[in-house]
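Only a single protein chain was left out; the remaining protein chains are all shown in position.
== chain A ==
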Amino acid sequence: MFQLKSWPQFVLLPLAAGVCAVWVGMVCLVFCSRLSGMKAASICGNAQAECHFLSLANLFDRVIQHSARMHGISNDLHSEFELYFLPSKNQVSRVGRNCHTSNILTPNGKENAQRIEREELTEVIMKLLAAWRDPLWHFHQSVARNHRFNGYGSNKSLEMSDMAHELRKGVQKVVEKMQTLGVISNSVGGLASPEALLAADGSGWRFMKDSDLLYCFRRDSNKIQNYLKILKCRIVPEHGC
């Protein structure tokens, strides 16, 4: 009695079609619900401030990691340079060493860095990063052209230049995010003031010696890293400070 063979075809075909349609519908439903669930999980409503701050902390972590790496590379390069090209430390005269970023007022201690405004600290970071874009690029060019370093050094100089460029973009993103959240005021100029500064002090770095350039950049990259850490712990202190 229940043998399917005995059922007429005009019953079987629609039945099979109906079953298929039902199954497809169920699968679609399941997927849609999952997708919507996932969407709901990933979209943070504007009302959820916690969600925003978490992602800001994440951004900060990334730029801090990036700056740490950049500082490491600059440190390596400077050590190598001193090892090969300046065997005697006594030759370093303290008069000669004058970084082109000296006119940027930077906080020189923890208290100073904590005391100044967030906007000012952010501006300092941006200025420093902007000031080093061209010098690093030219340094890499001269290294590659003159074959002063070995291949390792040449690669490192290129990497250093790229990282400085990327870090600048990353910090700009962080600034935008902070401005969106209202953490800092919109007075922090994006590109206007660093560019103006650069124009004003444009040619100062061209006359620097390579050793001085490396020395100065190593120091400035360390400043950038520390300022970013201070800024993060001032703005999002609950995430790993």
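The definition used in the following text is that a contact is a pair of C-beta atoms (placed from the backbone, for glycine too) under 8 Å apart; a residue touches a chain by one contact, two chains touch by 3 or more; residues count from 1.
Going forward, contacts and distances are computed from a predicted model.
Peer 1: What does the UniProt entry say the missing chain is called, choosing from "Prolactin receptor", "GPI transamidase component PIG-T", "serine C-palmitoyltransferase" or "YbaK/aminoacyl-tRNA synthetase-associated domain isoform 2"?
Peer 2: Result for the unshown chain: "Prolactin receptor".
Peer 1: Identify the residue among A:Val19, A:Cys32 or A:Cys241 that touches the chain left out of the display.
Peer 2: The missing chain is touched by A:Cys241.
Peer 1: Pick out which of A:Thr106, A:Thr122 or A:Ser157 touches the chain that's been left out of the picture.
Peer 2: A:Thr106
Peer 1: For chain A, which residues touch the unseen chain?
Peer 2: Where chain A meets the chain not shown: residues 72, 75, 94, 97, 102, 106, 108-111, 113-114, 219, 222-223, 226, 229-230, 232-234, 237, 241.
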